[in-house]
Every structure is written in structure tokens, then in C-alpha cells.
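For this view, one protein chain was removed and the others were kept in their places.
Here the chain labels run A, B and C in written order, and each chain numbers its own residues starting at 1.
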Amino acid sequence: MTPSQLKRKLDDELSALLAASEEHDCGRLEFVLADRGDLLEAVTTLQELGITHLITITGVDAGDEIEVLYHFLRYGEYDDGDLGEGVELTIRAIVPKDDPKIATLTDVLPGATLYERELMDMLGVEVTGHPNPEKLLLADDFDGGPPLRAENLEVS
Amino acid sequence: MDLATGILYLLVFPGFAFLFTYALAAEYLDRKLYARVQNRVGPPPLQPLADFLKLLAKESAVPENATARIYKAAPLTGLAGVLTAMLYIPVWSETAAMSFEGDLVVVLFLLSLPSFSLFFGGWYSGNVFSQVGTTRTITQLFGYEIPFFLAAFAPAVAAGTLELSSIVAFVGSNPLHMLVFAPAFVIGLLSLQAKLERIPFDAPEAESELATGALAEYSGRKLALFRLTKDVELVVGAALLSALFLGGPYPVGSIEGVAGAALGIAVFLAKTIAIVAVLSILRGVLARLRIEQVLNVFYRWLVPIGLLQIGIVLAVGLYAEGLL
Amino acid sequence: MSLPGKLVPEALKTLGKDRATVSYPKNKRTLPERFRGAVEFDPDPCTGCGMCERHCAADAITVTSGPDGTVSWEYDVARCMFCGQCEESCPTDAIVMGQEFELADSDRESFEERYTFER
Partner (left out) sequence: MSEDVSGTKIPVGPQHPSLKEPANFTLTVDGEVITGADLKLSYNHRGIEQAALSKTYLENIYLLERICGICSHAHTSSFVTGVEDLLDLDVPRRANYIRTLIGELERIHSHMLWLGVAGHEIGFDTLWQYAWRDREIVLDLLEEITGNRIHYSINTIGGVRQDLTDEQRETVLAKMDELEERIDFYLETVPNEETVRMRCEDVGTVSTELAREYCAAGPVGRASGLPVDVRRDAPYAAYDEMDFDVITDTAGDLLARTTVRIREVAESISIIRQAAKGIPDGDLKATPQPMQALLAQIPEGDVVSRYEAPRGELIHYLRSDGTDTPERIHIRVPTLANWPTVVEALRGSYIADTPIVVAGIDPCISCTSRIGVETDGTHAGENSFNLDELREYGIEWYDDRADGGSATGEPGTDRGDRP
């Protein structure tokens, strides 16, 4: 299954939820969610298609809104002959700055726990329903704002 | 046994002076061999002495919430026990410096005194980590003591006496028994390794979990005495094993006079050094076992072998009697 | 449940081997030719362009050109991380990575090197 075949399959599976989708030249797929509320639904459909490996969650402060990127990986099948290589795909959710909240994935995807805590630490996006929302990377008594928000950036 | 020879035995020859130097030499040999097995260079010959003197110079603190009397007395009791044990073990001839019927039991008790002093010292030092370490020391003590006694009693049963000197005389007179005692010798080696809390049986002071277990709070003179006790225990244990299972001064036991004594000492040194070398290699090739695995090894493997050994000795005894 | 002690033959063989370590500082290992130690600077070819300062990630080099056409090139070995980028970025090969790695010292000034020359 080449990346473009996977893209067509996912396009029609997730058509209701997507705002846009593109395929980068190096075989990387990207799907932009229309509304961050359907994140859970999109991830569960991915899991039904066998894509369960969440690589990581990246938060980017894009000026007036925060983009949260969920990078997934579909395993390559080495053993049963079909040497289809693994494909990397990203689901991008847009979170407005005035209401920085997003639903947690930990109940369908326990692997997301640490990445969501890092997102909370660094970008200040509150992940609702997270089982263990303490600080992961910052000191407990660190009272400066989320370090990677544009206003806190110390770009000397 | 007039006063002069008594003091000579106690303080000079099989007593303190000889044991002090031989213990440090044994520690040097052990550490050097362990290092060479790992392709490392290893310490210079006087390193153990340097460590001992350095520790003597260091401050010997007493923790606030420790019970001072017991904490201070612990190191001495262990060392005293082990030093006196040496007097009952034959060195240069088949009879030891002192001997009486039943001195084997006394020696076995004196040899386990350091473990108790370690326990009391660690428990009353008031440090949580050493208390966990001491409970492990005691659990391990229950593990190795029983097989060690079984192994030690095998030659006693064969010789029909509990006097160390006459046991050595018996083994010396019919050396074939040494082959019969081979399993007991292996149990003795493993139990000595466990008594000294060396790999693979060093769970009580496992560096990667408890950071030096019972001795965590000890420093200065007291720590120096504890380390010396352990070295002397190694030497005395090796001496006991060589006396019981390798027939003490076996080939030269019967030669009289000064030459016999000199040869006896040479044979004693050779055998004990060989035992220390075997324990050192053993330390180099095995990984550390968890505390319940140590007990598992001793109870599930060594106790049955010990009982079997006693059975074999009895059978051999009957067989010899039966034929007579 | 095999008998423990698989390593005994290797352990006994190792007894015979000679040491694997070098007793530094009595005798020292010969460094490979490409070893990157402290920076060695030669003022003559230097044009004072400052590419080394710009590409130095550790800000260990500062190049200042004085009013009367003199250029001063300062290098702080305490900040340098020996990556060798200055050697590569220097258009006139004025900077070469030396082989000196024993750089510990007690006073801070000894870490700074300063060259001032006419340009």
C-alpha cells in the first residue's frame, strides 16, 4: 500500500471531518481537521484501519492560533513478504488561543499520556480528561508562562 | 600450655599479628585476581593496608538517632569472634593451638558472629537503608548457615568426634575420604561466599539498590574494623574449609619437629590461597542474585545435597565397619 | 537449568592477556591525525572577515576591527566545544584545529588568547 493509495483510502474514510489533506513529495501525508472536536473520532477510525502507532504530538504557536499536530505511523509489513514500507501521516488540529483546550486521547491511545503532558507544559494547551495532568518537563514551582508560547520566547 | 606460649599463640602466630597481615594479603590477592579476570590492572600490593590506615585516620562519627553503645560495640565483637576462632584450627600440624572435644561447634558459632555484629551495628545505626540491608543479611544468614553446618558435620560424623584436631588427624590418616567430602567442600565454598556477602550472594549490600546496606552509617575506625573483620573472616573460613575437607597439613602432617611445622605452614598457606583464588574467580564470573533467589539456591539445592552428603558418609562408615 | 559459570574459560584466558588500559599520564596514547583539540590561529592570512565568529555556535571567538585598521581576534578556549566549524568556514585557512587537549588551568585568564594585528 503506497502513500498515495493510503491517502485516497483515508480521504474517503475521514471525508466528513477533514478541512484539507495533502501529500508531501517525500511521501508524508497531512490531514487538517475541520473542527478539533472530531479528533477522537478521527483517531478511532485510524485505529480501525490498523494505524495505532502515535509517534508524537507537536504543538506550534502559529501567531493567532495554536496548531497541534498528531504524527501517526502505519507499520511496514516485513514478515509476510509484502515489503510495503511504513507511512508517516499527520493529523493537524487548530486550537484558538482564547480557548486553548483539546480532548485527551489516553483512553483509546494510552501511549499519548506523556506527549499530552509535554503539550500542556510547553504550549499551555489544556488537555481535558487527562488522567495525570502534572508537569512533566518543567519544575513543579515553575511559574513562568508556557515557555514555547510566542510571548514567552526569549529569542536573543 | 604455659602463659608465654599462650600469649604467643594469641597475639603473634595463629593469632592477631599473623591474621592481620595474612588477611590484608588475602584481600590484595582477591582484588588483584578479580581485576585481572576483568582485564583490569588491579591495586598495588599495599593497597589494603593503605585503605585500612586511611580509614583509621578518618573521623568516626556516631549518628544522632543511633543507640551509641551497641553501634560502637558491634565492630569489635565481630573481629574478636573471628580472631579466637583461628586458635582452634590446625595450621602447622594436625593439632591446633588449642583443642577440646566440641571445638568445631565453637568455631562455627564464632565464624557466624561477624554477621550478627553486622546486623546489630546496621539495625541500631538508625538509617532506614541499613535497616533494610540488615534484614537481608539475617535472611541470607538463615539461608547459608544450615547447609554450612551440614557440610561441616560430614567430616565430624566420619571421624566420630567433634574435635577439629582429631578430625584433621582422621582425614590425614585415610585421605580417600577427601573425595567423599567433595560435595560438602562445594557447599562449604558457596556458604563461605554467602557468609562474606560476595557476588553472587551480595544482595544485602547490593550497590545498585541499597548503597552499602548495613554499613551505610559507619565511617573511620569502626568501618576499618568491619572491613578487617571481613578479610579475617575470609582467611579463617578458608582455613576451616582446608582443615575440614582438604585434610589440613595432609601430606606433611606426620613429620615432626621444626621442619614439620615449617612444611605444615607452607601447605596451609598454599591451600588457603587456592581457596581464596577459587572464591575470587567465582566472584568474577557470576551475576548478583536477588535475596529470594539466594534462599532458593540454598534451600532447594544445597540443603538436600548436604543431607545426601551425611548419608554418603554414614554409608561409607557402615561399609568400612561392615567389612571389618 | 544449566550450570552457572559460562564465563570461566574466558575469565581464565583473560588472566593471561596484558592490560587493556594505558597508564596515563606516564605514557600517553598517540592521537589520530584528525583529532580536534584546541584551535591554533595564524594571524598572517587572516583578513578579519569574522566568518569564524559568525559560525561559532559557542560564541568562543570575537573579532573586532579597531579604528586605525587594526583587527583583534580573541579566542576563549573555555567556551570552545572543538566542533571545527571555524576551521571549515575560514576562507583563508587561518584557523587549524590543533591536537592540544590537556587544557585544565586554575586561573581564568589563561583560557583567553588575543591577537591584534594590522589589516
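Everything below uses one rule, namely that a contact is a pair of C-beta atoms (placed from the backbone, for glycine too) under 8 Å apart; a residue touches a chain by one contact, two chains touch by 3 or more.
Bear in mind that the values here come from a model prediction, so they are computed numbers and not experimental data.
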Specify the shown partners of the omitted chain in the complete complex. A, B, C
List the residues of chain C that touch the chain left out of this view. 1-7, 10-11, 14, 20, 32, 34-36, 51, 54-58, 81-85, 88-89, 97
May I ask you to list the residues on chain B that touch the chain which is not drawn? 37-40, 199-200, 202-203, 206-209, 211, 284-293
Touching the unshown chain, chain A contributes residues 24, 26-28, 52-56, 58-61, 69, 71, 73, 75-79, 85-88, 90, 109-111, 113-115, 118, 122, 131-132, 134, 136-139, 141-145, 147-148, 152-156
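Throughout what follows, only the chains that are shown with their structure count from here on.
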Chain-centre distance (mean CA atoms) for chain A and chain B, in whole Å, is 63
Mind checking the centre-to-centre distance between chain B and chain C? Centres are C-alpha means, answer in whole Å. 53
Using the touch rule from the top of the page, what residues of chain B touch 2 or more other chains? none
Out of chain C, which residues touch more than one other chain, so two or more? none
Show me the residue ranges of chain C that touch chain B in the complex, using the header's touch definition. 4-8, 11-12, 14-15, 17, 19-21, 23
Under the touch definition given earlier, write down the residues of chain B that touch chain C in their complex. 33, 36-41, 200, 281, 284-286
